[in-house]
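Apart from one protein chain that is not included, each protein chain of the complex appears where it belongs.
Entry: subunit A
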């Protein structure tokens, strides 16, 4: 506000006052004061896109140079090593703070007595997850951790230590679980999935870069041992100085390759007939009943 009220002259003075004394090396041209050549065509100064691309709103990815697809910026200028280098592989998690969760429970959108997972959160229609653009689920953040009273059983894809501690302090349970793209698509909008008549997929194993995270009991990963997790639970209670309540979460856990609670993977749900069908073929049965989840190469 004060910046706008002052006159341009006054501001110019202020900049000059703050500037250092003039030295010999300052007596040179400003950048771009002289040019070695003249721009002949407008089309020659289009770093990163062409006019046609602009018109059709089909922009190349950030760092990409039109017509030079095999040399994006991050490779042309290796000084900026990490500039968008992971643009095609980075994962996005939708933040879900504990205070948001508490409000959803307060207003009756989520039933705290039932297990909460991606499908329960997406059924509120308050969140939008698009697995196709590498959004991989929810990130439970600690905002509102000081006063989170509900005893919940929640499964998210990523969780901070403070958030885990806050839920466990209230007697709840946190699990971080990986959903591959297809399973997440089914979990985000089960109704559309069932109406299309698609088979409920089997949840794939996490990729190599994530498997450590989900095997770590500290993150309450779904692939870690129960005993290890119990130890970590006690440890975080000791470190943070709270007493773990005696109440236990009674609801059953999903198996590691299951997308929905209570519905086996490999089955087809008919909403019109209110019936669930499972494959009869032995090959299919064996594939879906095998507890080892498929390896996903991504």
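Here, contacts are C-beta pairs under 8 Å (C-beta built on N, C-alpha and C of every residue); 3 or more make two chains touch, one makes a residue touch a chain; residues count from 1.
Definition applied: contacts and distances are computed from a predicted model.
Novice: Match the chain absent from this complex view to the correct UniProt protein name in "Glycosylphosphatidylinositol anchor attachment 1 protein", "Ribonuclease P/MRP protein subunit POP5", "Large ribosomal subunit protein mL49" or "Glycosyltransferase family 34 protein".
Specialist: Options "Glycosylphosphatidylinositol anchor attachment 1 protein", "Ribonuclease P/MRP protein subunit POP5", "Large ribosomal subunit protein mL49" or "Glycosyltransferase family 34 protein" considered; the missing chain's recorded name is "Large ribosomal subunit protein mL49".
Novice: Looking at A:102, A:140 or A:184, which makes contact with the chain not pictured?
Specialist: Of these options, the touching residue for the absent chain is A:102.
Novice: Footprint of the hidden chain on subunit A, which residues?
Specialist: 1, 3-4, 11, 15, 99-100, 102-103, 105-109, 111, 114, 119-120, 122-125, 144, 147-150, 189-191, 194, 197, 260-264, 267-281, 283-284
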